[in-house]
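Report on the structure given below.
What you see is part of a larger complex, with each chain still in position.
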Amino acid sequence: MSQQTKKPLGVLQKAINKQVSVRLKSEIEYRGRMANCDPYMNVILLDAGEYNTGTLSANYGKVVIRGNNVLFIKIENEI
Amino acid sequence: MSQQTKKPLGVLQKAINKQVSVRLKSEIEYRGRMANCDPYMNVILLDAGEYNTGTLSANYGKVVIRGNNVLFIKIENEI
């Protein structure tokens, strides 16, 4: 329950090194390992795939996404 | 009546752990339990469904929505 009382930016910090999906306002989605992020929601993704309406359209080794474009960040379940 | 004099951000804080519907500017809606939020209206939703014009289009275990995209947050009635 202590986890649930974390603020949104704290939850993102805790998700560092996990797999995430970053949906942008343009509806394009980037999936990869979140190497880091900051309070503005600038995000570094490693080994990222770009998905356009669900279809993989490009691959990125290391990409820095500017936070103001982010719609949401989905944190993938650990398996 | 003390409840009604809370400021909007205070009302959101009081709704933590309740079911909410978050409508975005894109008109897409996310419904789930609001694990937390902050003054910028960044929101963490758990067990969230994505609704596109009322139809469930995706499920999210844990998602952080960036506040600047939020149109409104509807707080569901306790049952």
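Chains: A and B, in written order; residue numbering restarts at 1 for each.
Here is the rule we go by: a contact is a pair of C-beta atoms (placed from the backbone, for glycine too) under 8 Å apart; a residue touches a chain by one contact, two chains touch by 3 or more.
None of the values given here were measured: they were computed from a predicted structure.
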Next on the checklist: Assuming the complex is a homo-oligomer with 2 chains given explicitly, what is its full copy count?
Outcome noted: 7
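Here, only the chains that are shown with their structure count from here on.
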Checklist entry - When the Cα trace of chain A is superposed on that of chain B, what is the rotation angle, expressed as a multiple of 5 degrees? => result 50
Item to check | Centre-of-Cα separation between chain B and chain A, whole angstrom | outcome: 19
Next on the checklist: Going by the contact rule set out above, which residues of chain A touch chain B in the complex?
Outcome noted: 4-9, 11-12, 25, 27, 41, 67-68, 70-77
Checklist entry - Taking the complex as given, what residues does chain B use to touch chain A? => result 16-17, 24, 26, 30, 35-38, 42-44, 46, 60-66, 68-69
